[in-house]
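Every protein chain of the complex appears in place save one, which is left out.
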Amino acid sequence: MTRTWLSAPWPVLQVDAEGIISQANDAARSLLTGAAPGVPLDDAVPHWLARAAPGAVARGRVGESLFEAHPTVDGAGVLWWLMDVTERERVSEALRDERRRTAFLAEASNELLSSLNLDRCMEVTARLAARHLADAALVILPESGHRYPVAYCGPDGRVVRENLAVDPGQVPGLEEALRGFPPMPSRWIDPAAAPGWLAREGLGELGSVVVTALPGHGVPAGALVLLRRAVHAGFSAGEEVFTRLFAARAGAAISAACLYAEQASITEVLMRELLPPRTRRLDGVELAARYRPSGATALVGGDFYDLHPGAPGEESLVVLGDVCGKGLEAAVLTGKIRDTLHALLPVADDHQRLLSMLNQVLLTGERNTFVTLVLASVRRDGPRVRLRLTSAGHAPPVIVRAGGRVEETHTKGTLIGMLEAVTSVTDTVTLDPGDTCLLFTDGITEARGGPLGDELFGEQQLLEELEQCAGMPPEALTERVQMLASEWAGGGDQDDMAVIAITAPVEPRPASERSPAR
Amino acid sequence: MADPLTLTTTPRGGHAVGIDVRGDLDHATAGELLEAATAVLGTAALRDLHLDCAGLGLCDSSGLAALLVIRRRAGEAGVRLHLDHRGAGLDRLLDLTGTLEHLTGDPAPPPGRTRDAEGVRGA
Partner (left out) sequence: MTAPHDGLAVWADRLWDAAVAGDEYAAVDVALAALDAGVDMETLLMEVLAAVQARVGREWAANRITVAQEHTATAVNERVLAALAHHPIARRAARAGESGAGRGRIVVACIDGEWHAFPARILTEVLRLRGWRVDHLGAQVPTPHLIAHLHRTAPDAMALSSSIATRLPGAHAAITACQATGTPVLVGGAAFGPDGRYARLLGADAWAPDARTAADLLAGGPPPRPALDRQAVDDLPHLDDQEYTFVAQSGPRLVRAVMDGLQQRIPEMASYTARQRRHTAEDVAHIVDFLGTALYLDDPELFSGFLSWTAGILTARGVPPRTLLPALDLLGARLTDFPRATGMLAHARESLRGDEPESEEPAWRTR
């Protein structure tokens, strides 16, 4: 039998049935210095190989290197072929690491990108960092109101959100990380020096603490502190690079959430000013208003309304308007008009004069946009309601009588804000109990759609529908009108829609005589 | 849904220029008409600007605002504005907003059955 394996470049050992080495090639001898014919396997090779069963591949270390031992059986015993797999193992370990990190970064990106909410982003960052990068993690944002927003996640995976009055100067590198300047890699700090709000109870002895900046969109978003227990290994260079990749994603998400929150709060403040008032009664007159801005994204559009209650027994003023244009520009003009009208209330007994003065005020601006309005001065008169109605370039209101008759009003006037002089004609109407005066913007009548897709809802159809609405309370009436127009428009483009119903109560029992809840 | 706006500017001999307005005049397109008309108003010795509205589809409040600005700029340039071949929809809008006479020189029709502030209706 030719022992070709004796010259093989891999270490090969032949072992007989008693466990004694019967042959060892050169490669085997240079790897395992004691391996020689006649030596018991136990004395010459590491334990894992000595105990290996001849039916399966065994693995283990020889010195620094990792080997696989492949057995083949020949007549004289077992041949163990030893293969150095250190490099292969290192590569596949690196690949596994890389895959794990890629998967983690993908998960992190997914979670971080899904929310524009600051608290959520901080929580997700702390949780992911604690789970994948350390035993515990703390996200800290730049100071806000003398406190630092913090999200801490411990080994149990629970995230705590706090606002802490702490001094980041206690933690080396934290101030710089929060400032985002000067730029620096992750900063190692002495675990023993970590203050209690970092090294929290339940963590045990800390092995390493690292501070990393969370870079935002051009501005520092905050800092990430990773904490590892002493029993765990410290951070390798590869992990540090990886931590920075994670920090970049988290920082971008937190920064976007901050910008979004800022925008949202600015919009909210502006909108609060611009949102129409809510009320149901003006000195014994029932009233309901509904407003739906066009476009899916706008909260405020070009339509608006306002209520200016008068003293008891006096006239109240209801205004419905439609500013030409859309978006923020229209909203700002709306605000200006509402303020001006408020200032002009003392002349509200003369609609024409009020409109002329408003026109003069608006003419001082750019003069490339306008507003159309309906003014309704409302006064309770016994069981009836007296109305003075003036349109300034706007669709005239409609009266829905309790008995089912629907009447158009006869008021007409010039739009406001573009012509030197404006004129108007006022109509006077009396509502009996159960009668309603309906004010609406053209978003209702010009809703385009219907079953055939491209027809206007139209004034005629509105009047017909209103005939079915006699005697409805004003909320029901306004909802009905808006619903009909919205459904007519279907999913198509919808203009702003505003509707106001002013109703003479059937049963004159003012709200003040009753308590809504006992 | 909306018809795109197309504008065709044609010299009409002498001191007149016509702009053929086709499609919808709305928030998205009003600026184009304003720009085209303003360019024409810069022409030397122009006396008449004709906007041919025969092909005009919808005209919303932004469209009306554009017409009013063009009217003002025309006035400042000493040019007479003509809104030719107006359809019923445009006339209704101009009438409702009290701008018919201002934009066209035609007197507005009386508002409904005109009532003054003293006229009392209802019960």
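Here the chain labels run A and B in written order, and each chain numbers its own residues starting at 1.
In the analysis below, a residue touches a chain if its C-beta (ideal position, glycine included) is under 8 Å from a C-beta of that chain, and two chains touch if they have at least 3 such contacts.
All of these numbers come straight from a predicted model, not from anything done at the bench.
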| item | value |
| --- | --- |
| Contact list for the unshown chain, restricted to visible chains | A |
| Omitted-chain contact residue, chosen from A:101, A:228, A:379 or A:480 | A:480 |
| Listed residues A:48, A:104, A:188 or A:260, member touching the removed chain | A:260 |
| Selected from A:8, A:39, A:116 or A:357 as touching the chain missing from the view | A:116 |
| Hidden partner chain, residues of chain A it touches | 110-111, 114-117, 119-120, 257, 260-261, 264, 292, 296-297, 299, 450-454, 461, 464, 468-473, 475-477, 479-480, 483-484, 486-487, 491, 506-507, 509, 514, 516-518 |
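Following the convention adopted for this analysis, only the chains that are shown with their structure count from here on.
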| item | value |
| --- | --- |
| Chain A-chain B separation of Cα centroids, rounded to whole Å | 44 |
| Parts of chain B lying in touch with chain A, wherever the complex brings them together | 1-2, 27, 60-62, 64-65, 68-69, 72, 96-99, 102, 111-123 |
| Complex interface listing, chain A residues touching chain B | 302, 322, 324-326, 367-370, 372, 384, 388, 392-396, 399, 407-415, 418-419, 422-432, 435, 442, 446, 448, 454, 492-493, 495 |
